[in-house]
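The complex appears here minus one protein chain, its other protein chains still in place.
What follows is chain A.
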Amino acid sequence: MIGFATRRLIQAMIVMLVVALLAFTMFRFVGDPINQMVGIETSIEEREALRERLGLNDPIPVQFLRFVTNAAQFDFGTSYQFRQPVSELFAKRIPATLELSFTSALFALVVGIPMGIYAGLNRESPVSKFFLSVSLIGISLPTFFIGILLIFLFSVTLQWLPSFGRGDTVQIGSWWTTGFLTISGLKALILPSITLGLYQMTLIMRLIRAEMLEVIRTDYIKFARARGLPDRLVNFRHALKNTLVPVITITGLQLGAIIAFATITETVFNWPGMGLMFLQAVQNVDIPIMSAYLLLTAFLFVAINFIVDILYFYIDPRLRVGRP
């Protein structure tokens, strides 16, 4: 177990280093960083001085090492457009994105898993067929379209929910702002989280259904029935638990996708999160923000993957204990 975790940790570090190299390359070689930072009227001498001060004349490996060391301390340099440290900018935006992602992931799991179980157990029932048809919509419609549809219905026509922004937020600690504690903040969360989580919900539902159908056919489920166990035990203790390994893999990856790629939803709802900031950074060629975003996204995926691998150990005893 410890050996396995260490191995995975080393692999994760290698992945992070490769991503760091990419981010560094983007930062150092996509355009001249000095040109991006200074105005046209800056003289060549001043530019050279700045170049020297920023260490851009050092050998490339030294620069890369410095980049990695700084990144490890959450120092990603200064944004070109805002003239503020990138880490501060992210700190302001991260709470919004994380709260949105958390809510939509919760929505996807809480709705998707029971629907999947039901559809897997009652394959032929009309309700299952209805679920499947609905899930087709969730999978085939693009996110921005669903967002706009929801805004049209609930904000414009019915005027029940706000169409943009986070509503009122409450400051917790030095930098975290939350929308969970105010009515308007909670109301503002509903539409974006449904928009963001709909695809994941349908995916999880279909996955659970397929896995359930598979597991229900196995001998150990037949044997559990032949022992006279009540349906509740057979379905939940035996069948559901055995479907979980693939479900956790996909759910983990999808969670990463929700956090990292909330961009479209944030744009549609003008949600003040990282995705929106990233989009603006791309439009303004704000390389430090872009490379920091790249690193952050990669870190999220690697971290989630690591957690998923460790979770396997808790679910599947075949990985935990060796053979005799």
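Structure notes:
Throughout what follows, a contact is a pair of C-beta atoms (placed from the backbone, for glycine too) under 8 Å apart; a residue touches a chain by one contact, two chains touch by 3 or more; residues count from 1.
In the analysis below, contacts and distances are computed from a predicted model.
Per the UniProt record, the chain missing from the shown structure is "Glutathione import ATP-binding protein GsiA", taken from the list "Amino acid/amide ABC transporter membrane protein 2, HAAT family", "Glutathione import ATP-binding protein GsiA", "Probable glycine dehydrogenase (decarboxylating) subunit 2" or "Ring-1,2-phenylacetyl-CoA epoxidase subunit PaaC".
Touching the missing chain, out of A:130, A:145, A:160 or A:223, is residue A:223.
From the options A:128, A:195 or A:242, the residue with contact to the unseen chain in the full assembly is A:242. Seen across the whole complex, the unshown chain contacts chain A at 218-220, 222-230, 233, 237-238, 241-242, 315-318, 321, 323-324.
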